[in-house]
Structures are given as C-alpha cells and as structure tokens.
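Removed from the display is one protein chain of the complex; every other protein chain stays in position.
Chain naming follows the written order as A and B, and within any one chain the residues start at number 1.
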Amino acid sequence: MSLLELDHVTLRFGGLVAVNDVSFSVEEGEVFALVGPNGAGKSTLFNMISRFYTPAAGDIRFQGKSILGLPPSQIAYLGIARTFQNIELFEHSTVLQNLLVGRRRHVRSNLASDLFFTPFVRNEEIRHREAVEKVIDFLELQAYRDKLVAGLPYGVRKVVELARALATEPKLLLLDEPASGLSVEETQDLTYWIEDIRKLMGITVLMVEHDMKLVAAVSDRVLALADGKMLALGPPREVQSHPAVVAAYIGQPAEAVTS
Amino acid sequence: MSSLQLIVSGLANGCVYGLIALGFVLIYKATEAVNFAQGDFMMLGAFVALGLTTGQSLALPFWVAVPVAIVIMFVLGYLLDVVIIRQLFGQSQTTVVILTIALGFIIRFVAGAIWGHEPQTLPTPFAGQNLRFGGIVIGVDELMVIVTTLILTLVLYLFFNRTKLGVAMQAASQNQLAAYYMGIPVKRVQSMIWGVAGAVAAVAGILFASKGSIDPGMGLLGIKAFAAAVIGGFGSLPGALLGGILVGLIEPFSSRYVAAGYSQIAPYVLMLLVLIFRPHGLFAQVYSKKV
Partner (left out) sequence: MRTVFKTSYDADIRLFKHGAQAFWYGLLLLAVVALPWLISDYMIGEAVNVLIWALAGLGLMVLTGQAGQASLGHTAFLAVGCYTNAILQLKGVPFLVSFPVAGLLAGIVGVIVAIPALRLHGIYLAIFTLALAVLVEDIIVLAAPLTGGISGLNAPTIKILGAEIDRYGAPKLFYYLVLAVVVAVTLLYRNMLRSPLGRSFAAVRDSEISAQAMGVDLARTKAAAFGISCAITGLAGALMGHFAGTFNHETFNLAIAIQLLLMIVIGGLGSIHGAFLGAIVVGFMPTMIAFLRDYVGKVTGTGSIAIPGLEAAVFAAILIGFILLEPMGMYGRWFKIRTYFELFPFYRRDMFKRQKSYLKTERMR
C-alpha cells in the first residue's frame, strides 16, 4: 500500500481545467518531485491534498483511506505537513512561537486546563519545547529563536516554514518550491536537509520544484506535468530527457514533427 | 399616506443615505480605509452652507453658496488627508478607522461650539414647493435629491472606471507598491479622493438640509449609511446607492407594517443578514487568493 495515492484526480476552476486526470502514488520513504512549467497545476495538487480545494472527479487516499471527506484542519492530524510557496508564517509571533504552533497536532490539553495552566499543561509545554528545539538544532535556527518573523530575511523565513512543518512530526512532508528565492549555498543546505529528512527522520517527501539540479540530486522519482496533464513519470534522468517534457519546456524543434 | 407617497419619500431619504455611503465607498475603493466620520462631513457641509447663506458678515445667495461650500469641503477633505491621514501611511487600516472615529467626535464638538446645538434650517429655493402628478404630491426638494444623486453616482462611476485618474485610484488601493512603480503619485491621489469624498458629503448635507432641519448630531445618520454601504457592497459605487435606497425604503414601510420600535432596527437586521449570508454585499468584489 502506497503512503499517498492520487487516483484520476480532476479539478476545474469554472471553464479552466487546472488538473486533468492525474494519477500517481508516493511510496513510503521516497522523495517524489513534481515538475512542470508554471500553471501546470502543481500547487493546485498540493492544495487539494491540503483539502483547500475538492476535486471534481477522482480520489485522494492517504494510507489507504480517502481523505476527501476531511476538513483542512484535520489533515495535520493524519501526519501530513506542508510548506507554502509564498510563505504563510505568523508574522507577529517569534520563530519559536511559530514552531510551537506546529505542535498543535500533538497538543493534549484543552481550553480549561490551558486557562488554569495546570501542572499537566506545564509539563506538556516543556515536552513541546523539547521537540521544537530538536528541529531548531537540525535547521540551525538558534540565532533566530526569539526574533519576530516579520523582520527576518527571506532565506531564513523559508527555513522557518520548513521548520514549522517538521515540528508537526509528519509522515508525509509536502514542500512547495522550497528552493525558490534561495542562494546557491542555501540550496546546498536544503539538499542536505532533504536527504537527512528522508534518511534520519524516515519522512516521505513530496515536493514541487523548478530547480532541476536539486530535483536530480534528491528525488527518487519525478512526475512532469503541463497544463494539468501528466507528461512523464519515472526516475529524474528519464523524465528530463523525455520528448514530451522537453517539448513542454523548450518547445518543438523548428521542423514540423511528422505524424 | 399612499404607498406611492411612501416610496417617493423613502427614495429621497435613501438617496441621502446613498450619497453618504458613496463617500464611504469612494474612500474605501481608493485607500481601503473606512472613514467613520463621513456622516459628520455631511453635517459639516450642511452647516458650512448655512453659515455662508445666513452669516452676518457674509450672506451669499443660495446658488453661489452651494458651489462655494462644496469647494470648501473638498479642500477640508484634502487637507485632512495631507495633515493627518498621510502620517498613517504604511500602518494598518484599523488604525485609520479608529482615527476617523475620533475625528467624528472632534468635528461634532467643533460644529456644536460654532453653531450651537439647536436645530436650524437652511433656506433653500425649493423647500416647501410641491408638484402634483395625478393624485400624488411630490416635494420639489425630494425630486432634487433623487435627481442629483442619480447624476452624481453616474458621474462618479464613469470617473472611476473610464478616466485615467480614476483607474489610478483603484490601482493605488489594490497594490500600493506596484502603483508607485507605475509612476502613480499615490499620496496625492489619496488626498484627492478624500477631497472628493468631502465634496460629495457637502452635496449630501445640503440636500438633506433642504428636506428638514439640521443639528450637529445629525452625522450619526452615518451609521445607517454604513448599513447601506455594507448591503450594497463596499467595493461598488452603484451598490452603495442601491444599498442606500433599500435602507431608505425599508424604514417607512417597516414602520407601517411592523410594530413600533422594531422598525428602527430593520436596517440593521437587514445589514446583519447580508453580512451573514453574502458578506461582501449584493455587488461583491472579492476574489480568493491562490496560495
């Protein structure tokens, strides 16, 4: 049984077909990349997995069970975490507070005990803090721990996005263009981090990415999309040289293609 | 009173609400701030006209005083933006809202200090005259209100959607930074819109004054105009007018058919219903962000 299965998923925005009969599955422990030109429907797929959109046709299954009946706030509890392409952090909180929100899934206290801050809540807080510190150590965010997100540089905010998703201790991590806007060194760090996430933490990674070098370095399998349709699925080298993929990115050669 | 009579007077009231609502929407469309003092602007406009026509040192004829009052209110609105609102550039919109609430208090106080708190009347050439159409009596003042409002709304709508300045104003409200890069003098454009809102409020005030008496507390009509703007939808100029007319019509009809006391809350109940079921008004102008 695959960890995540998309089964003939289709989504329309009015007359525009954003995702057209897409099917693939992500196996546990692999790094799976979605590539394609802009407008291919990659982030839309993510938004369907996060349940912000509902497909017009098809099914999405996590660990064998369909998730299409769940509201967005339940997805984290299944063990799916995500980052956002345009950074959706909590601007007026510190990095630490942002990460602690990531622990929401593991919070066992309720409203009443929170208000009275019982010893149980205190111990839980320490437990959450320890878990978050592990993520901070892993991503080397110690210097930014108590800083407000609003003033941080772009590269750091991208890392905080990743940290917050990791703080949920997910089984499946959805990364939406993690390397966009990062410098060469930062992308290098990201490569090592994704490797560690897969090998040391045992987390399955599904990522949307434009940086082909990063994709080739870390992914096991790649799915190429264009205009909402699947073009090619397979190991990175195969997909990169697939004629349909080349045509979508670079275009048809000058001579007409014979039938 | 026959139903038709009720409709006409309701329409006239509704047009005044609509004009105030227009002022709200103008500022919202251009700066995404809400001017809670718009009703008090209207009051000020009416009193300025009063002061110009009945002042001891300066008594202007009505049709001279009106454009002068409008110009004065335009300047006041413009200056308000330059001196105070501009300083809030870059802060959240809630701050501007709170500021305008405070401004309303101050304007009311100043007006009361200058002109006193007793109700006064603005002498207009069309007060008291009536037209008769086969059985119905329509006041000329009510007719003036309706006609002026329709013309003004049309003019403003065309301005916003067809002229360069109008489109620039809309751009400045949708993405300020980008508007700057496109060469739009954002700050000056904003001041202009506050000026226009002031002028529109002056028109509303004078029209309102022609139908009855005025006093410094009348700016609190602004809250009903608020309901009108919400019902119509904050992003739409014709919507504001329609909202105003709806509110204007609901009042007399609900007081006739519903028990007293309940009729005055009718506009607010309608507004709450709109907020619950169609939050962005009947002429919604909201899109969702793609993340």
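By definition in this document, contacts are C-beta pairs under 8 Å (C-beta built on N, C-alpha and C of every residue); 3 or more make two chains touch, one makes a residue touch a chain.
Being a predicted model, the structure only gives us computed values, none of them experimental.
In the complete complex, the residue from B:Leu22, B:Leu207, B:Val230 or B:Ile245 that touches the missing chain is B:Val230.
Of the candidate positions A:Arg12, A:Arg61 or A:Arg105, contact with the unshown chain belongs to A:Arg105.
Of the candidate positions A:Gly29, A:Gly151, A:Gly181 or A:Pro235, contact with the hidden chain is made by A:Gly151. Seen across the whole complex, the unshown chain contacts subunit A at 50, 52, 72-77, 81-82, 84, 88-93, 97, 100-105, 107, 109, 111, 114-117, 121-122, 125-126, 128-130, 150-151, 164, 168.
Although one chain is not drawn, its touching partners on subunit B can still be listed: residues 28, 31-32, 34, 84, 87-95, 97-99, 101-106, 108-110, 112-113, 117, 172-177, 223, 226-227, 230, 234-235, 261-262, 264-265, 268-269, 271-272, 275-276, 279-280, 285-289, 291.
What we mean here is this: only the chains that are shown with their structure count from here on.
The mean-CA centres of subunit A and subunit B are about 48 angstrom from one another, to the nearest whole unit.
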